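Before anything else, here's the structure in question.
FYI, not all chains are in this one, though none of them got moved.
Note that the chains take the letters A, B and C in the order they are written out, and that residue 1 is the start of every chain.
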Amino acid sequence: MALSDLSLEDLEKLDLTLHEPAGLDEFWARTLSAADAHPLDVHREPVVTHLTTLRHEDLSFAGYDGHRINAWLVLPAGAEGPLPAVVEFVGYGGGRGLPQDRLTWASAGYAHLVVDTRGQGAAWGSGGATADPVGYDVSTPGFMTRGILDKDTYYYRRVFTDAVRAVRAARSLPEVRADAVCVAGASQGGAIALAAASLSPDVRAVMADVPFLSWFRRALQITAVEPYTEVVRYLSVHRDHVERVLDTLDHFDVAHLVPRATAPALISLALMDRVCPPSTVWAAYRRYGGPAELSVHPFNDHEGGQTHQWRRQLEWLSALLTAPGASA
Amino acid sequence: MALSDLSLEDLEKLDLTLHEPAGLDEFWARTLSAADAHPLDVHREPVVTHLTTLRHEDLSFAGYDGHRINAWLVLPAGAEGPLPAVVEFVGYGGGRGLPQDRLTWASAGYAHLVVDTRGQGAAWGSGGATADPVGYDVSTPGFMTRGILDKDTYYYRRVFTDAVRAVRAARSLPEVRADAVCVAGASQGGAIALAAASLSPDVRAVMADVPFLSWFRRALQITAVEPYTEVVRYLSVHRDHVERVLDTLDHFDVAHLVPRATAPALISLALMDRVCPPSTVWAAYRRYGGPAELSVHPFNDHEGGQTHQWRRQLEWLSALLTAPGASA
Amino acid sequence: MALSDLSLEDLEKLDLTLHEPAGLDEFWARTLSAADAHPLDVHREPVVTHLTTLRHEDLSFAGYDGHRINAWLVLPAGAEGPLPAVVEFVGYGGGRGLPQDRLTWASAGYAHLVVDTRGQGAAWGSGGATADPVGYDVSTPGFMTRGILDKDTYYYRRVFTDAVRAVRAARSLPEVRADAVCVAGASQGGAIALAAASLSPDVRAVMADVPFLSWFRRALQITAVEPYTEVVRYLSVHRDHVERVLDTLDHFDVAHLVPRATAPALISLALMDRVCPPSTVWAAYRRYGGPAELSVHPFNDHEGGQTHQWRRQLEWLSALLTAPGASA
């Protein structure tokens, strides 16, 4: 294992002029307002887990185009709410899994909403439960190139919209403090969290570990392992569509979206990360619109900070929410 | 490179009692009759290729549920028809490509129809052009597990139906001898060709090289490389769905379908094939309903016989079509 | 991914005559009675974790030769004891990690003791905290060959003794029901759990997932990946020491020890496990002395059943402990 990209010193010097597309705000305004046509329609059902300190519910809501998105809601067993909440998004290929997979934030006293990524969940872990009920044009195996020839049909248009709706769903719960809904995730989950924070004014804080989907134009050139390579493979076949594909990606590039975010952020980066190279994460961190802190893991690959990072998040979030004026 | 499975001697001794599901015929009868509700609606458009000995058309027809399936029709430039025809299906991840990719059968005097596999085409070659306009439940990256929890929603239900419709479309062309429409393909293309021959009474001959999608229950246990492993990966996550998934696959297992075929077949098998292990191909060959010949490539991996095999096909098909009584 | 060893049908037919060494009982009686010379000397210290539903303590006790062994004790925050307990051992190369790594059994109402494996913890996860204060003869990188030329100096002599002492430490805690101390673990952790159950009369139940260290003589011949290969590498250099090394291993082979166990066991096995091949796990299951159940994961590698298996364990253990006469 060696540095996968630039050293920290070289990151500092990196030119971060990116390729933000002209109608980015309009595109997302149009997208989200179309989603508003569908009521949230939150369903909740208790789940038997054999656990005693936590209680789980199978929660779903209407996401993009009203499609049903599934999640687990986890609460401390005897908690008197309303509680601050963490809405968590999942890494590439994973799903919300089994309820017993998700013990973390609720064990720390938060309401925890673990949201499926549509269509994903069958690559690792304990599975997903949310269909992607939309067909697509020709794609490379994986999710990265579904509908990639047009920003209106791109897979992540649906996913990011689902995420904004998940925040809204969390805010609607009686057990949750609507002014303390945070978003979190690692890798793809971190990217979705950053997107949600950029597109939702109501997010209280964002914790994004080794986020994916950032600075696509650079990532495609320097990343030799999956899943950025799905797009490279697509373009190695569809040699005529390079500009069209890059234009689509520009509208979903987290490094383009984050200047719009305002909530405090804790971002982590691993200097030996071969999946989400440090420079791409760095761009998201440096261009982030709100106050941002960075955790650097100098000797880690894409596994990043794992529980070390969660420990830091527990402290950071607790301090944030209990700071003077925090609940204002 | 070494034998990937059994030697030829051990193949001969292999027990080929398979797991054909009860309602197989009914399922396909129902599926194909539902497809009949849609007219074929063949569209044709000439294509400029800078070639002089061949002419190409961009041909499409209505496949499963009326979805538009694209193909290239290639004809010898000055041919006076009607000609015998070869309908070719493509290997996993590939598409019909560019017109200039397809010079073979028409150069030998056949009408040649190269049919896209819906949603595929962006993994290798020159691309595909046919969307798969249907959403799916959670799946592993790739096409193998799309809709796999139910035979009615499984991806290959659509693909095999498209293939039957492609044969029908070929038979409808004025340049084609309706009594001499053959099917061909390698790997996934060979499996689709065998399925088409099993489900269409009208196929004149089938040429299937190192066919995929055969004897799933064995293939999943002995194959260590993609794409059978997509299903294994799915089941490694969705540990509770083993029986449901195997039941779905049983309805699309080429080794279950081929006893229904009657057209003469030329099948090839490679003894060092790691992608489609010899025993799985052997099962399709031995259980095939019509007269079948086998080409064995003892020292090849999944590339099989390549042009050596095509040369044999050229001779075999020519002999078949010119045999006394061949056009009866 | 394919079957890594025998199919379930072939496992059933496998000859399980093993190579149990003559003085096995005497060796362990001598070893454990020497350990008895050291008082348990349990130390406990509360840990701040920012968690609310659980409380953690940093617990240590005197293991082999009085060496200090560290563990986390995790308890449901407001639990009124005494509680049934699960003593968990860790997989090869891992350590007890951070307190926040360990939320499982206590969230289900158990006292949970997560025990370090001496010297290990720096290969994955969040780290270990227990030294192995003993020097060794020449060894291959790793822990498998430390002191391997003599059963008296072998590394796992210390580790298994530490485990027996861990059970004893758990039984001594006022929060714990001494008649309901169970052991658990996966891979190396599963092997240690089986060893503890075989060497401690007081274990109430054992849950061992894809256990390691079983049927060494076969494992060394059929396993191509780490860590069994550490021993192979050792023997590829020290070609003269084969018999000596195998004799040592015979004294630590879980398949030799388990006939002595009597507590109910739930064991899991994965048919595509390349690290701990199914036949080696099967031997431990079939030779187990008490009532044993087996979970088979047909499409998994060494990750085995993960949370699916834990869910089954939660149900199995709950049923076991609440069965009529369970506390007798």
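Please note the rule applied: a contact is a pair of C-beta atoms (placed from the backbone, for glycine too) under 8 Å apart; a residue touches a chain by one contact, two chains touch by 3 or more.
Just so we're clear, the structure is a prediction, and the values are computed from it rather than from any experiment.
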Where 3 copies are displayed, count of copies in the complete assembly: 6
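Just so it is clear, only the chains that are shown with their structure count from here on.
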Copies chain C and chain B - interface residue numbers shared by over half, same or different: different
Chain A onto chain C, rotation angle from CA fit, given as a multiple of 5 degrees: 180
Computed distance of Cα centres, chain B from chain A, in Å: 40
Centroid spacing, where centroids are CA-atom means, of chain A and chain C in whole angstrom: 37
For chain B paired with chain C, centre-to-centre distance based on mean C-alpha positions, whole Å: 50
Residues within chain B bordering two or more other chains: 233
Contacting residues of chain C [partner chain B, same complex]: 1-3, 7, 272, 297-301, 303, 305, 308
Chain B partner contacts - residues on chain A that touch it in the complex: 93, 95, 119-143, 145, 230, 233-234, 237-238
Interfacial residue positions of chain B with respect to chain C in the complex: 220-224, 229, 232-233, 235-236, 239-240, 242
